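Not every chain is included here, but those present sit where they belong.
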């Protein structure tokens, strides 16, 4: 499995991590997550170094977790501190990998790569609307790059989500922006009916719809949606800001964490329920099956190796794939990261 | 996956192909099948060249199919004729493979290999009894060569189908004929009780039973069954003519299309129902599980590499395997096809 390891990945929403130990496989590695007595979220390897038993099935007492198989006990730094067998000496190999974990913006962010490079200031600002934020989680049966493609490209909405998320009509003005580690798609659909996503908290029948989505290395997407009166300022409209962050579980499956915020009726639980149901329906019944079907026909996770047709909606998705591929190779020592200008040259292949 | 690609394979019965697009994986390739407005059956790649989405889930309007993911639209020649995105230019790679497809004898025949070699006159004459013909389809969980073995060798009937298809007794006169691309087994069982297959439309209690089955490259089998009075001409008897055509789905599974015709009571729907039930019961409950069990023990689809015991019932099945193997290698440029005499020399290995 080849993933970019030096990067901050969402390991869970804050409310998922408590005193009940649980495990999540991240980038192919089983990770144990729990909160210490002082509330600090902690991530250790979930595999006991003795027989590789799943530690999350053991007992957490204070800040110490005991293996359910033979009782080896580890502290929150990963050090074995109790061996009930023989003379009780601690073997040198009895130590768990501890992962840098930072709690920020309602999530816990894990660093799977070189701990010395784990700089918390590099965690992406999700840029949500202050106040009430909804959190969701879905496990997708697709490679994370396929999910990234799907989310980074909103042009599929009129086709795949014609009856659910998407506004009627496909006329849109689109621009793309990119830096070496980011890609952004900006859409404007003028004079359309209220889109499903904004309908729960906007009453005008026709308006201008703006959406942007941007990606930051490794797998954080930020989405802006605004529905406002025709030719009216965005500030007058119904604004949503969402974050989608993806963490590879393994090559075939992806943890999809989503957050949603809005500028109106933040305390209306009925709107929350509608939005949650809309997102989950679309991802479970429309995007999910489509991504799985594409992957079955691709027979690989390396889309670009299949020389697909490129469309003018693809720059962000293709840039993300190329950038990640380049960084993964660089991390493996295969080649130096290319410069921005080289990346642009590659994009010249489009159309 | 290695299959003979230059050959006509049944892709479906005519009545399966209509205005509702559907997909079938043939020789490992996902194929989209539908009828154009003028009724012509059409076969295209089912994978959109942009993200490999399954086109059969899209919309067919006129003779154009739209991708369900991003709306690229293709005509029946496979050419992308509408791109709803950006400036609408059609990228050069936006083109689907179109497969030669010929409708003949109630079926659509597909050519997976070099289109320039697709000669419709090479489609095998199924040689069915004129008039009413029954069609059936079963998906077998075995490699197509195992199914070919099973069908081409009728000597298993007294054992595997003792209570269902086979007449009592195993005394039989058998002869084998072969050419470079065909193999034929001819059986006569004199003075036997009416076999199950002919009982629905023959009333004599004892008679002579004749069966022949022949194979033609790549995977077409034609079967003749006749039950007539003892030492009476075949014309007086109950005659069935059946066709069995196999199309590899992938290495593990096979599309099995069968057709059955008879010279008596063609308009008797009860006889149709009995025959259908007999065929489906035997293949689903007797042949199918046996073929799957054999393959589990073989651990390969290459029977001959296991140096099996050869019986005098095997020439047709072994010839078919050897011929296909030779043609597949030749197609891959590995060696020239051997001549007829070489093929005969190989058969000399039979004990």
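Labels for the chains are A and B, by order of writing; each one numbers its residues from 1.
Please note the rule applied: a residue touches a chain if its C-beta (ideal position, glycine included) is under 8 Å from a C-beta of that chain, and two chains touch if they have at least 3 such contacts.
Note that this is a predicted model, so its numbers are computed, not measured.
In this structure file the full complex is assembled from 3 copies of one chain, 2 of which are shown.
Everything that follows uses one rule, which is that only the chains that are shown with their structure count from here on.
Rounded to a whole number, the gap between the C-alpha centres of subunit A and subunit B is 47 angstrom.
Contact residues on subunit A toward subunit B in their complex (touch as defined above): 149, 153, 155-156, 158-160, 170, 174, 290, 293-295, 297-298, 303, 306-313, 351. Interface of subunit B with subunit A (complex): residues 30, 46-47, 49-54, 57, 66-72, 80, 83-87, 89, 91-94.
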